[in-house]
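Following: one structure in structure tokens, then a few remarks.
A single protein chain has been removed from this complex, and every other one stays in its place.
Should a chain be cited, it is by its letter among A, B and C, assigned in written order, with residues numbered from 1 in that chain.
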Amino acid sequence: MSGLEPDKPIEASCDPMQASPPLPASGFNTRAIDLGRIECLQILDEHGDIEEGLQPDIEDNELLRVHRAMLLSRAFDSRMLAMQRQGQMGTFAPNLGQEACMIGQVWPLGDEDWFSPSYRAFGAQIWRGWSMERLMTLWAGYHDGFPPPDDVKDLPFSIVIGSHVLPATGIAMAMRRAKDPHCMVVNFGDGAFSQGAITEAMNFAAVDQAPIVFVCENNGWAISTPLDKQAGNEVLAARGAGYGVHSIRVDGNDILAMMTAMKEACDRARRGEGPTLIEAITFRMSLHTTADDPTVYRDESLVEPWHNRCPIRRFELWLTRTNRLTTQDCDRIREECEQEVLDARAYFRKNATAKPREIFDHIYDTITPELESQRMDYLRRLDRKGVE
Amino acid sequence: MSGLEPDKPIEASCDPMQASPPLPASGFNTRAIDLGRIECLQILDEHGDIEEGLQPDIEDNELLRVHRAMLLSRAFDSRMLAMQRQGQMGTFAPNLGQEACMIGQVWPLGDEDWFSPSYRAFGAQIWRGWSMERLMTLWAGYHDGFPPPDDVKDLPFSIVIGSHVLPATGIAMAMRRAKDPHCMVVNFGDGAFSQGAITEAMNFAAVDQAPIVFVCENNGWAISTPLDKQAGNEVLAARGAGYGVHSIRVDGNDILAMMTAMKEACDRARRGEGPTLIEAITFRMSLHTTADDPTVYRDESLVEPWHNRCPIRRFELWLTRTNRLTTQDCDRIREECEQEVLDARAYFRKNATAKPREIFDHIYDTITPELESQRMDYLRRLDRKGVE
Amino acid sequence: MPKCTMVEALNLALDEALGNDQQVCLMGQDIGVNGGVFRVTKDLQTKYGADRVMDTPLAECGIIGTAVGMAIYGMKPIAEIQFSGFTMQAFDQIEQNMARYRNRTQGRFNIDMVMRAPYGGGIRAVEHHSESREAYWVHTPGLKVVIPSGPRNARALLAASIADPGPVIFYEPKAIYRAFREDVPDSPETMELGKANIAQSGDDITIISYGAMMRPAREAVEDLTELHSINAELIDLLTISPIDTETLLQSVTKTGRCIIVHEGHQTCGVGAEIAARLAEGGAFEYLVAPLKRLTAPDIPHPYFQVEQHFLPDPDDIIGAARELMEWT
Partner (left out) sequence: MPKCTMVEALNLALDEALGNDQQVCLMGQDIGVNGGVFRVTKDLQTKYGADRVMDTPLAECGIIGTAVGMAIYGMKPIAEIQFSGFTMQAFDQIEQNMARYRNRTQGRFNIDMVMRAPYGGGIRAVEHHSESREAYWVHTPGLKVVIPSGPRNARALLAASIADPGPVIFYEPKAIYRAFREDVPDSPETMELGKANIAQSGDDITIISYGAMMRPAREAVEDLTELHSINAELIDLLTISPIDTETLLQSVTKTGRCIIVHEGHQTCGVGAEIAARLAEGGAFEYLVAPLKRLTAPDIPHPYFQVEQHFLPDPDDIIGAARELMEWT
């Protein structure tokens, strides 16, 4: 307690009539603040034509690797749908039509870079080194499929929508502290972007100048919710700008644009120039998941125009026109991919094993006494039921 | 299960080589998106001069009412600080230097409009009809001070930073549904604005076109955290733009600008034209709260320039120069305010009563049996201790 | 009314509430055109419009936070969280506003709302889709927690939860959303909150459960009678907060033995609370055997290939009952 007299108020340190001229320069700038522009990048249009002067300097074998990855993603996609329909798979989230987005965003990443995917990103996971049988194991409900392979710097995909973006940001913050010259790419959907946690992540990343690229795959839908019910401003990239995150919009169905924009953003991050938000415009052509029936809530006519915008189609038009591939090559690769997926399925079928006895094994580094006693009870149940 | 053959994958509905010209118009617009500008409004500068042509059309008696409210806020402020130092008050959050912000934002509200304040907003609460003795009761730790007066459409102030903004938005959404032609004003700080819940609120309001005005009082500090550690982009108004909320910046130490901007925003809301974000630039000149010691973390030199930017000083310079008031009037009003506060204190001292026997009374509409039995135990403790 | 699944019964209760009270509104993700991912809100948007059956953005905190505001204004929101695992995203708004606003304002603002969510395991779902964390809410002052066990009481309890003037958490055991049908009366039906139901009377041992676990509990009770001549008394809690302690005490003072069965984790779960009340309250001197909890262990609900053995089954209950009967 200070020794003030009871009835004397504390002096207001800003007494209105006491302050004396000369006044300092105005503390308030009345000039309107220009918020700038969101650049919108498309390189390869729906006709398979390249925008004058924009052709990126990417080696042919890289282009072909990427093309193959997109086909593989699609082969995996339709096979998984079939398996799910046949009762061999759990609920599955297809990626049809988003392959450019998916593969383009991981293309610039090396083994020492990190990737944190949403749940619809299997194509990118395969690119990053997840075997398809591991992904099948995962979607079929086996725990073994979930951890990233030992040599892959990925987070497992996020089931709780948006919840992975903060951890991904934390990794980038740790990278900056460790002077690790690599970067983190995290992706999420237009629906996910409604989660406040993602704006917190953008703000943390911007304040910290962390080496991270936020990729919002704006595919127009979050289950049954179209973008105009999801967002008050449909330019989602504008949110990044609001938080001081360098932001651009990219045609997410244009693989060349995706590769170019991602490369630039990753390099920025690696150079220590802070985070980027890329809003990739694409479309969820298929089901939300196999538990979903879009005919209940959306008109087929909305899907229609996207057939011609198909990222694979567009890329192949260009690849063939520029003689990098023939249509025969394309067919052959498609078949090879199909075979790869079938091989993975065979492996998966043979090897996936439920391990009910292991469900207590990964909670703590060393199991606690109370958990050990619960484990014993549980094992007794398995014994009684004759479960291995 | 569908009757598919086991080895036939589901047809990808987007077959790259099948779709045929003519192609539809491009789905991707490559024109850069202009994010627009944030207008920055100041009417009355630090010299007490009015920006050419901007003088608002506000009646003199309104101006004098507002002036008085600002003085009353300041009198309350210093008295509360003194009472706290004398051990008669709990932790208290002063508002020194933010009076224009505070009063300006509630000035356009009528009795049927709503207001949801942060915890540093006593001046606005008094304007809205909270008696000063009620506010003293509140800050002194009596529950009775916390509920809004029966005839006041305010929420109690928010102690959990940022947690009131979503309920405030919900009220606005309900108003739109009820065709209630009024509006909601909610305020929060620059620190609060880091909470993801607030961006969720902006987005809900924008999607719903709810009649709400978000006022971010950017006073440069959140306890010890300066704005540059708080935000990656110091133009907080830009966040609103990102979410499709009409956004402007206002000199928060300029009462005429605050009144003008708020009136406009409230009218927009009432007309059904949706939410507005007003970033009011001001400065926390005093302690964060009485539990805080800013000398630990901020240089006095940062505070210095704000003495001349004092909102009351500036307003009085103009009021006296334009003969709306004399300096004698100002002194007289200051004394009257001081007396009002002392009267409130006397009332508070006489009437504030702790009611330990009532702490179970408001949890449920009808107390549950288990709570009743806990209440009995508790009352027995009070009996044993001889507590009324 | 023909026999209903729980989903249909819940839809009926919502329809009745929307029809009877203009202030009732529904909000949540995909509840409108899509009718909810489990179809609990099917056709209601068509019937009552998008302002009363609202699809919200994908933000649980936003849903509960704005629902609280609507309740303050005087509406009666029924907010759906798509899976109870995502209520964590709204924990702050539930604890700080939904549960406390009434007390904070000394009753000036009543938060007359319901938060509905499907909960529990058994539908072969991915991680975070099988949570049974009702104990969080039971531990949170200011809330009521209600969990039905069949179509008929689901409809009546949902009606009662909507009618209750305060905030109610209504958890729907999705494992039995469509598992069986029951007759549901033609006219609206309600039930008193806070009352447990004696699903079967018995003198030998008390079995307390709720939600989807009532199914194995019922099976066990039948087998106990038929195969082991043990007459168990089966109690369906229905309201989990407040707990109908009176009914539990009466039963256990009669039987002297008690098993508590639930899906939630064991430590600090609902079973812990019931055991504590029995062991400290009027039942202690009547207890002739230790209390027994059969619950999920304290580990996250496992991946679905191995979830089928995770929860207590009828044999566990029978085994425990027989052990307790032999206890001396």
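Everything that follows uses one rule, which is that a residue touches a chain if its C-beta (ideal position, glycine included) is under 8 Å from a C-beta of that chain, and two chains touch if they have at least 3 such contacts.
Keep in mind that what you see is a predicted model, and the values were worked out from it rather than measured.
Within the full complex, the chain left out of the display is in contact with A, B, C.
Only one residue from B:29, B:224 or B:322 touches the chain missing from this view: B:224.
For the chain left out of this panel, the touching residue among C:246, C:298 or C:315 is C:298. Only one residue from B:104, B:170 or B:191 touches the chain missing from this view: B:191. Screening A:167, A:181 or A:305 for touch with the missing chain picks out A:167. Across the interface with the omitted chain, chain A contributes residues 143-144, 146-148, 150, 155-156, 160, 163-175, 177-178, 196-197, 200-201, 203-204, 207, 361-365, 368-371. The set of chain B residues touching the chain not shown comprises 90-91, 140-143, 146, 159-163, 191-192, 194-197, 222-225, 229-231, 291-292, 296-297, 352, 354-356, 359-360, 363, 370-371, 374-375, 377-378, 381-382, 384-385, 387.
If you put the missing chain back, the residues of chain C touching it would be 85, 88-89, 91-92, 95-96, 100, 103-104, 127-128, 133, 135-136, 138-139, 141-142, 241, 243, 265, 267-273, 275-276, 278-281, 284-285, 287, 289-293, 298-300.
Methods note: only the chains that are shown with their structure count from here on.
By the count of C-beta pairs in contact, the leading chain pair is A-B. Centroids of chain A and chain B (each the mean of its C-alpha atoms) stand 35 Å apart. Shared contact sites, meaning residues of chain B that touch two or more other chains, fall at 196-197, 200, 203, 207.
Multi-chain contact residues, meaning those touching two or more other chains, occur in chain C at positions 57, 59, 61-62.
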